[in-house]
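Left out: one protein chain. Kept in place: all the others.
So, chain A:
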């Protein structure tokens, strides 16, 4: 398997692979986003309790899922970078962090916008909300640490290390926050009956989740290509690429 994977650790190969994948992924992401969101926002029946305001679920839930999905992708890349010293993996940690941070921010902001009409308040210190907020802080820590060094390579390594430490801590943080919340408030208003969602609402939601995921991959390709060019700018193959224009 290592023999099969080995060429993909070479920046040049990854650059061209990302270049080939990017248009397809981006087109698919845009298509699915349009399909999922238009279907979800305009053509699903209104909820019997929440009326039309539940429709923000088609943005809120996919971004919340992908905020965690992006963190796990980032942590896997960071682990690969630390153990096997793969440079491309280091750069993909830095490429993924802002994408994940934006997904987390979208999840928080849409959640607040949803909370205002439903719970009557923008923010409650509920376990889910709190752990999402902490996730945002973890992302910001990784981004800030990567930019804090004059040597870019050291920054990438330190950020990878922090991402791995963060993923070990994430379950501890999650469960302690959950425990803290139940200690203080008892039953929470946010535990809405999720599994009983109607198929007519479920399908556009699933399509939106898939769209957010593919969008993440497309953005990863785009940002990773930039990172490779920036870090390898003195290599002959980059010079040949730039000279070709």
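What we mean here is this: contacts are C-beta pairs under 8 Å (C-beta built on N, C-alpha and C of every residue); 3 or more make two chains touch, one makes a residue touch a chain; residues count from 1.
Keep this in mind: contacts and distances are computed from a predicted model.
J.: Identify the UniProt protein name of the omitted chain, choosing among "Alpha-galactosidase NEW3 domain-containing protein", "Radical SAM protein", "Sulfite dehydrogenase" or "Heme exporter protein B".
T.: Spelling it out: the chain absent from the display is recorded in UniProt as "Heme exporter protein B".
J.: With respect to the chain omitted from the figure, which of A:162, A:201, A:215 or A:238 is a touching residue?
T.: Considering all chains, including the one not shown, the answer is A:162.
J.: Can you work out which residue in A:140, A:210 or A:229 touches the chain that's missing from view?
T.: In the full complex, the listed residue that touches the missing chain is A:140.
J.: Residue-wise, where is chain A in contact with the chain that is not depicted?
T.: 82, 134, 137-138, 140-141, 144-145, 148-151, 154, 157-158, 161-162, 165-166, 168-169, 172-173, 176-177, 179-180, 183
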